[in-house]
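The complex appears here without one of its protein chains, the remainder shown in place.
Take a look at subunit A:
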Amino acid sequence: MILLVLLLILFVAALLSWIVAAKSNLLCRWIALGSLLINLVIVLVIWVNHTTTADRWWYNFRVDWIPHFGISLHLAMDGLSLLMVALTFFLGALSVLISWKEIDKRVGFFHFNLLFVLCGITGVFLTMDLFLFYFFWEMMLIPMYFLIGIWGHERREYAANKFFLFTQAGGLLMLLAILGLYFVHGANTHVYTFDYFDLLNTPMEPGTARWLMLGFLIAFLVKVPAVPFHTWLPDAHTEASTAGSVVLAGLLLKTGAYGILRFVLPLFPAAAVEIAPLAMLLGVIGILYGAMLAYAQTDFKRLIAYTSVSHMGFVLLGAFAFNEIAYQGVVMQMITHGISTGALFIIAGALYERIHTRNLKQMGGLWTRLPLMGSAVMIFVMGSLGLPGLGNFIAEFLVLLGSWQANQWLTVFATIGLVVATAYSLRIMQKVFFGPCDRQYTLPDLNMREMVIIVALVIVIFWLGFHPQPVLNTSQNINYVVR
């Protein structure tokens, strides 16, 4: 029930903030922020109360929706869902805060879309019915399309269309695969159901499993994104408003990774093992290729966008390593990447508000004027290159340690990714904050609101770096497929 409440709070707040905005923008912002904070508190309370729960599933809520077709409103939460949902509300709340000044047009509709996309993401992380999953999966898409297309930068329409087409194409394949699985299960067991738990261990031919698995996998690979399906990402991330970029990088990409962990591996274990070397190879290609593209960029946000391609490669590498260490690393990577990349996008946005450019060639020497902002970027850049002490290191180390047991050569190349990550990460610092400053800016450093956002992110990334055990304990309870 509490899971339904989480969704309802967001849904109601979405509608409410839209309505209220006609009267007061400020109230609309507070409603959005309040709803997300309430949800965050609820989730944290759940977490604290379940640190010692031995059961894998903490909550399980199921009511029939369309019983005739075996469709139900089935929500459940285990450690993985909890972590993802907590991340959603945390980054969601920050997204409202960063839009406080940046968004001044159609404020109500913006917050409606923002809360709606967060509601869709939350649904994706909580639902255990494949029909409902597809419903939420599509539900994320439309408001995100608006978030990019209405409040974005210069080429926002192109980016929004591209984003929509890519994810929609992937989603279609997934729909086919879901239906295929539904009918295969029905034919073999005479029970027609979309329920996740019933569909686990569906008996099927290896050939069938392979095709169905591919349908799911491609949809998720587009979202993750894996090379060669990644090209929607740089455009979408670059053109979206700051909040849009944060939600995209921090949360939407994670739904792809989550889908692989939750559906691809448990539903089709044998077929997943078969394709593992290829998937891991795609991961490594993503790590190196994304890093190389990032190195060449001159647009600050585009650079950060490509680092996402690189970092999410680790997720793919670890997810198909089939051992617990790598899985734990993957979950960690999903969280830390959300935090650190989100932070970088936030700062890029804050910088854009001040100097009205994203072009790295027009920046330089800003440390003198913006030492606080520079320090913050330094921290998250160090996270992105995998410095121990920050959460990203824990994630990448565990992924590599785990994937080493599965495939050594690919791990060697993935480890080389740490060197190229150093190259592009340090390039950010050099281009933006170091070097001579040839312009006379009068720039205000981070203000109070921005400080609150950044400090929250900094605390989390250090906490995950020095004491990741609560997260690791929560994610270890998940009964992954282990070869």
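Quick notes
Please note the rule applied: a residue touches a chain if its C-beta (ideal position, glycine included) is under 8 Å from a C-beta of that chain, and two chains touch if they have at least 3 such contacts; residues count from 1.
Just so it is clear, contacts and distances are computed from a predicted model.
Missing from the rendering is one chain, named in UniProt as "NADH dehydrogenase subunit L" (options: "Aspartate carbamoyltransferase", "NADH dehydrogenase subunit L", "Transporter" or "Sulfur carrier protein ThiS").
Of the candidate positions A:325, A:346, A:373 or A:410, contact with the unshown chain belongs to A:325.
Screening A:56, A:101, A:449 or A:467 against the full complex identifies A:467 as the residue touching the chain left out.
Considering the whole complex, the residue from A:107, A:227 or A:264 that touches the absent chain is A:227.
Of the candidate positions A:34, A:180 or A:435, contact with the hidden chain is made by A:435.
Although one chain is not displayed, subunit A still touches it through residues 162, 227-228, 230-231, 234, 292-293, 295-298, 323-325, 327-329, 365, 367-368, 371, 375, 382, 387-389, 393-394, 397-398, 400-402, 404-405, 411-412, 415-416, 418-420, 422-423, 426-427, 430, 433-437, 466-469, 472, 476.
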